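Okay, handing you the structure first.
For this view, one protein chain was removed and the others were kept in their places.
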Amino acid sequence: MTMSLQAPLRAFATALLLVAAPAPAIAETIEERRQRGDAVIRSLNNGVPQQTLERMRQEFPFLADAAEAYALGDVWSRPGLDSRTRQLAAVAAFAATGQTAFAKIHAGYALNIGVSEEELKEIVYLVTVPAGISRAIAASQAMSELFAERRAAPAKQ
Amino acid sequence: MTMSLQAPLRAFATALLLVAAPAPAIAETIEERRQRGDAVIRSLNNGVPQQTLERMRQEFPFLADAAEAYALGDVWSRPGLDSRTRQLAAVAAFAATGQTAFAKIHAGYALNIGVSEEELKEIVYLVTVPAGISRAIAASQAMSELFAERRAAPAKQ
Amino acid sequence: MTMSLQAPLRAFATALLLVAAPAPAIAETIEERRQRGDAVIRSLNNGVPQQTLERMRQEFPFLADAAEAYALGDVWSRPGLDSRTRQLAAVAAFAATGQTAFAKIHAGYALNIGVSEEELKEIVYLVTVPAGISRAIAASQAMSELFAERRAAPAKQ
Amino acid sequence: MTMSLQAPLRAFATALLLVAAPAPAIAETIEERRQRGDAVIRSLNNGVPQQTLERMRQEFPFLADAAEAYALGDVWSRPGLDSRTRQLAAVAAFAATGQTAFAKIHAGYALNIGVSEEELKEIVYLVTVPAGISRAIAASQAMSELFAERRAAPAKQ
Amino acid sequence: MTMSLQAPLRAFATALLLVAAPAPAIAETIEERRQRGDAVIRSLNNGVPQQTLERMRQEFPFLADAAEAYALGDVWSRPGLDSRTRQLAAVAAFAATGQTAFAKIHAGYALNIGVSEEELKEIVYLVTVPAGISRAIAASQAMSELFAERRAAPAKQ
Partner (left out) sequence: MTMSLQAPLRAFATALLLVAAPAPAIAETIEERRQRGDAVIRSLNNGVPQQTLERMRQEFPFLADAAEAYALGDVWSRPGLDSRTRQLAAVAAFAATGQTAFAKIHAGYALNIGVSEEELKEIVYLVTVPAGISRAIAASQAMSELFAERRAAPAKQ
């Protein structure tokens, strides 16, 4: 009965969210956040779960939650920024901080949702300004690996 | 006469550049790159030169050149990425590396070309994932200062 | 009445949490996480809300949520690490990454829960190994400011 | 005879050190510091010398000294912080700065002196706040490797 | 004929450059900057082109330009700093920021122009102060690899 009372309120809150609300709905549970995170990762990862995340769930369940419920469910699912811009900004941030493995993963997601290789290359080029030519070269090597993997197995992840 | 021979070639190269060419034209001089950089900075800075850059020109002329001819003239003027996405990716990279003063400057440019405060806030939120909640909080404080300055003097810079 | 039904369940969940459970309860809402985060910050901040967090709530409500519900409510409230060790490890991480303002805030929390100035100094000294003598010196200056503020106003903050 | 004269003085100095003295004894030689560093590394490394340190001694003897006499002999041997807290703070600092190889080495020392895998996981989780979820994921992968190595060869280092 | 007209002017400009001029000549084209960069890299790399740079030219031509025309042609070819000091300062900066692969490449260039292994070791040692003992150890391992490669194939690379 508690549920039946809360459900319409939540539906109303969700409707608000889709229109304008920048903050997550008040009554949101971790399960709902995880589900939203799962939906985000599937939209970025060609409909399949993300392997690293699944492996992490065994030994670091709370960190997997942080990645799924917080990073993907809270941050990555926000409506105020389109997915393409978010992915490109994330690639820039990962490349600028020297986290090339993550830059590659997020560049892969970017390709999956229709960002072009050329746009990713522009992000790499841009990174020379805040973080140096060497950081951009390191990122370019990760991108080249990714592009080659995609050409070798275009249908797969 | 040398000029009259090269000019049509350069016009042709420039035309190519505007259509698709990812690389700067072969014969491009530093003066042309500076002019293009100057045009970029004016487009981002409400039509006026950038103060920091002008001051730097006195004591660090080659660094001013790096900023104007290379960063603005080569990187920031490339056609393969729209200015809004570039500014947002740059703000993400500056915030993630803890360079909040530059995050603020580039967020100001973003506002000048029509990016909304809400979009900048989303970038700040996103930074929590690659760089931590503290880096995002530091960036949010720089953004709050910027937003307050704009409300105090909306017509100026 | 909804409250009176949920309250015993939450008490039971909390009891479980204190005994062994490493992961947050499945059905946990953001409101519950915020409340837990609020309890954590009060325990660290002498019973009063944290000023920076309160100001951030106005312009960056989702980032305030990330700080309160995620950082404090999820991470900082976990039972698997005692508060003293968590504060000292956090101070080390902030100091090593050059985030001296946050190192100072978290060192203040550490003092509030009974960590000694001497222990904080040992953390600063330790930072020389992973991050350099200069990073440690910068952190020592932030600590000296904090210690002086406490001596000037021992009962406050 | 020189030794027999100095020994009581050193015993006295050591006694002072254990009681209150925050600074190393004035007359301390590099040989004494090295010996203390060697004792520290053996206490952390199951009684055997550290391989990386031994290899470094051939080509970078002064850096091996910095590691042994300074890092281990001066910093890591200070009495003002218990070894468990120091190891956990060090793991946090190495993970937050992206030095995952060192985070793994120091997490191994932590296990050797009785820190639990669960406590190390909490440190990894904590790192999301000062340094981002990606830095914590990278550290979690290094920890998973370490835990697997220990299960495969529990008696060995 | 164009060439024969420009050659004396360029010789004059170069002469000026060697005497006092801190900024690149106004009319300098990207082709001239690339050629100067190519000359720099050959002087550092035993007369042969740099492999990484050549591979990058395929997929990231503008980044290859940034490396060749800007980094090598503009920055590395400036007369105000001798090549040995520049290489040593570059190795210090790469090692301090954790970019060990680039530290190794630039240390190799340093050896090629007559810097001694001992001087490189001193730079590694120095890095402990701004960036920590662990960053220096990581750099020392890259240097040891380089020194071993040179002993295995002294005439090559």
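When the chains are written out, they are named A, B, C, D and E in that same order, and each has its own residue count from 1.
The rule is simple: contacts are C-beta pairs under 8 Å (C-beta built on N, C-alpha and C of every residue); 3 or more make two chains touch, one makes a residue touch a chain.
The model shown is predicted, which means the values in this text are computed figures rather than measured ones.
Touched by the hidden chain, which of the shown chains?
It touches the following shown chains in the full complex: A, B, C, D, E.
From the list C:Ala64, C:Ala90 or C:Ala136, which touches the chain that is not on show?
In the complete complex, the chain left out is touched by residue C:Ala136.
Which is it among E:Val40, E:Ala92 or E:Ala138 that touches the chain not included here?
Answer from the full complex: E:Ala92 touches the omitted chain.
Suppose we count only contacts with the excluded chain; which residues of chain E make the list?
Within chain E, the residues touching the omitted chain are 22, 71, 75-76, 78, 80-81, 84-86, 88-97, 99, 102, 118-119, 121-123, 125-131.
Touching the missing chain, which residues of chain B?
Residues of chain B in contact with the hidden chain: 52, 55-56, 59-60, 62-63, 66-67, 70-71, 94, 97-99, 101-102.
Name every residue on chain A in touch with the hidden partner chain.
Given the touch definition above, chain A has residues 96, 128-135 touching the missing chain.
Keep in mind that, in the parts below, only the chains that are shown with their structure count from here on.
According to the touch definition, list the chains common to the neighbour sets of chain B and chain C.
A, D, E
Any idea what the CA-fit rotation angle from chain A to chain E is, to the nearest 5 degrees?
Best-fit rotation on C-alpha atoms: 120 degrees.
Where centres are the averaged C-alpha coordinates, which chain has the largest centre distance to chain B?
In terms of C-alpha centroids, the chain at the greatest distance from chain B is D.
Can you give the whole-Å distance between the Cα centres of chain A and chain B?
Using C-alpha averages as centres, the distance is 25 Å.
Go ahead and note the Å separation of the Cα centroids belonging to chain B and chain D.
That gives a centre separation of 45 Å.
For chain A, which residues are shared contacts with two or more other chains?
22, 62, 66, 70-71, 75, 78, 94, 97-99, 102, 121, 125, 128
Could you tell me which shape the graph of touching chains takes: line, ring, star, complete or other?
complete
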